[in-house]
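A single protein chain has been omitted; all remaining protein chains appear in their positions.
The first chain written gets the first letter, and so on, giving A and B; residue counts start at 1 in each chain.
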Amino acid sequence: MNVTWLLAWRNLWRHSRRTWLTVAAMVFCNILLVFLISLQLGSYTMMIDNTLGTFSGHIQVQHEGYLDQQKMRQTVPAVTELAQTLRGQDGIAAAAARGIAFALAASEERSFGIQIVGVEPAHEPGVSTFPGLVKQGRFLSPDAGANSDEIVIGSVLAENLKVGLGDELTFLGSGRDGSFAAAVATVVGIIDTGFDEIDRSIAEVPLAWFQQVFAMGDHGHSVVIRVIDFDAVPQQVSRLEEDLAGSAELVVLDWDALQPGLRQAIASDMTSAWFMYGVLIILVAFSVLNTQLMSVLERTREFGVMLALGMGPGKLARLVGLETLMMSTIGLAIGVLLGGLLVWYLSLAGFYFPGMEEMGKRFNLPERMYPEFSLLAIMWGPVTVFLFALLAALYPALRLFGLQPVAAMRAA
Amino acid sequence: MKLLLALSLAMFAVAGAADEPLAARDIIQRAMDHFRGQTSYSEMTMVINRPEWQRSMTMRAWTEGDKQTLVRVTEPRKDAGNGTLSLDGNMWTYTPKINRVIKVPSSMMNQNWMGSDFSNKDISKNTDIIDQYDHTLLEQRQQDGHTVYVIESIPHEEAAVVWGKEILVIRDDWIMLEQQFWDQDGELVKRLAASKIQEMSGRSVATVIRMSKANEADEWTELQTAEVEFDLDLPGNLFTLSSLRNPRQ
Partner (left out) sequence: MGGAAATVMVLAWRNLWRNYRRTLIMLAAITVGVWAMIFMAAMMRGMTDQIVENTLNTLPGEVQLHHLDYRRDPSVVNRMPAPSGPLRAALEAPPAVAWAARVRVPAVLASERDSRGVVLLGIDPSAEAALGSLPHEIIAGRFLDSVDDRGVVLGASLARRLETELGKRVVLMSQDPDNDVADRGARVVGIYKARLQGAEDVFVYSGLTATQAMLGIGTDVSEIAVTAHDYRLMGAWYQAIADVAGPGVEVLPWPQLDYFLDSMLRVQDGFSLVFMVVIFLALSFGLVNTLVMAVFERVREIGLMQALGMRPGLILAQVLVESVYLLSLGLLLGNVVAWLSIKPLESGIDISAVAQGVEMMAMGTTLYPALALQDMAMATVVVLGLGLVASLLPAWRAANLDPIQALSRN
């Protein structure tokens, strides 16, 4: 057995250029796959994170039934305290309490339906990108309390109501108990998310003031949570459910419940990528096939001699197989190493291609993508290449079984 | 004026045809007229009951004809001064907190009126039933010494009405004892029931009216009339936006 290994190794380096070229093909392919797969996985996380980061967060605690029915009286009691408690827990990056109401904002001739969100000004930026999208004026001040009648509205809403910074905005809605909830607020900031549907109807006010105007007491409608590690969402959800088991009416919703369809949209994107990876892997397999076949063909005489000397065709086949194994291992190792380094570097520094910056600025998306640096991302591609390369060596190896020693020795 | 004429004609018609059974539609018309009079002023308390709490408001209401209604809340203090004005199917609300009159857009017409189980549409269009439906007298029976008419009203094909049908139970003194709202599958959805019928200002009046959902025992709204006056003189500018804005009354 030892001899076979040694022979295989030496065979490889007898034609070092050919071996290196094939290894190079494998390494190139591996690096490419490692890079693309990490980028793809990283971009999914980014896409999900981006979508969730705009407003809905990774997890929310709500009253049961609120998600579907949105009734004013489906509230979360002591909402600010709950947010405070959750904020301090392990793995939670940010938690913010909210109250939501639908109201009529009136201009001279018309009233417009708007969604008023009572937020905690100091904590809301941690769970939503809206505070960062204030294009005129400023967001609500962090110490805005029950007496502060500040309001931040969407740009299209501001246009429709014909109000600007410093103007007053009156609105009318229903409180938690159904009573009139009406108030006047001063516009301190105007938000531009880039999406008309949002900019037409969004308005944010300090939660304390919201609770007062809408007769909420200390209640709210949800606690929005952003976790540090996206992959830990399911664990966080179970832990929260345990912690809140005492409050029968509260439910913990993960982002899949909050944004149905998002998970699957991502999954479907992977399907198209598979085609591409498959093609790359097949090409590399061809390369290996090419190399090994050539190698076998050129050594026909040599093999003929070995067969004549008594080496079984099985052993010969194993020889060829071993050569491929060694070559592929080298390709795997170097590919994983270089690919891994590249991905590690990019996972810290970020990667972008032209056009991304534009989109990023416009929609408040990050301007760089961060490939995912994980074992799965790095090994998946190269391991598949490795396996296919081994497969590719089958044909040349099998040819050896039909080799006639005498005819082989006569071959040119 | 027109209404007075119509009423008089109706009364002559009734007098002249005392032995003929009344058409269902007329019964309803009479009940409506009886309820609203030509003009009316009332003071009432509205009690809203829910599983977790109960709330009550005292208010004053003025009506003229079928289409004009003004309501002003007087108690509790935090709601005092709020008002709603209905004119011909449109509704405006006013609240002193923002000192502004806002027209209720169509999108809110199905919302609860002041948090009760009546919708804005119920308050502003409650006499729609006469013209938008076809009425059939189902039965006539005796109850507590009165003749009681049971009428089935089915909306016209394109009436802007969601109900499959309504059943009205009207007494011979024109008190609407009950108004039932049925869906298009034949299930009762909600019910308006009158009780504590008393004499006030020369008419029999149902002093307690309760609107409740058929399948929720704990959710209902009651209007308890403390005082009512009919056919009084009302100022000409009462049913206007500026009057709504002025909480003096």
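Throughout what follows, a residue touches a chain if its C-beta (ideal position, glycine included) is under 8 Å from a C-beta of that chain, and two chains touch if they have at least 3 such contacts.
Everything numeric in this text was worked out from a predicted model, so none of it was measured.
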item	value
Contact partner of the left-out chain, one of A:Leu12, A:Cys29 or A:Leu140	A:Cys29
Selected from B:Val47, B:Ala159, B:Ile197 or B:Leu238 as touching the chain missing from the view	B:Ala159
In chain B, positions touching the absent partner	89-90, 103, 105-107, 109-110, 155-164, 181, 183-184, 189
Where the missing chain touches chain A, by residue	17-18, 21-22, 24-25, 28-29, 32, 109-110, 113, 156, 159-160, 194, 196, 200, 260-269, 271-272, 275-276, 279-280, 282-284, 286-287, 289-291, 293-294, 297, 353, 355-356, 358-359, 362-363
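One rule holds in what follows: only the chains that are shown with their structure count from here on.
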item	value
Centre distance in Å when chain A and chain B are each reduced to the mean of their C-alpha atoms	57
Chain B residues within the chain A interface of the complex	48, 50, 53, 55, 78-79, 82, 93, 95, 97-98, 100, 102-105, 107-108, 111-112, 114-116
Touching residues (chain side chain A, partner chain B) in the complex	73, 104, 106, 110-111, 113, 170-172, 174-175, 177-180, 182-184
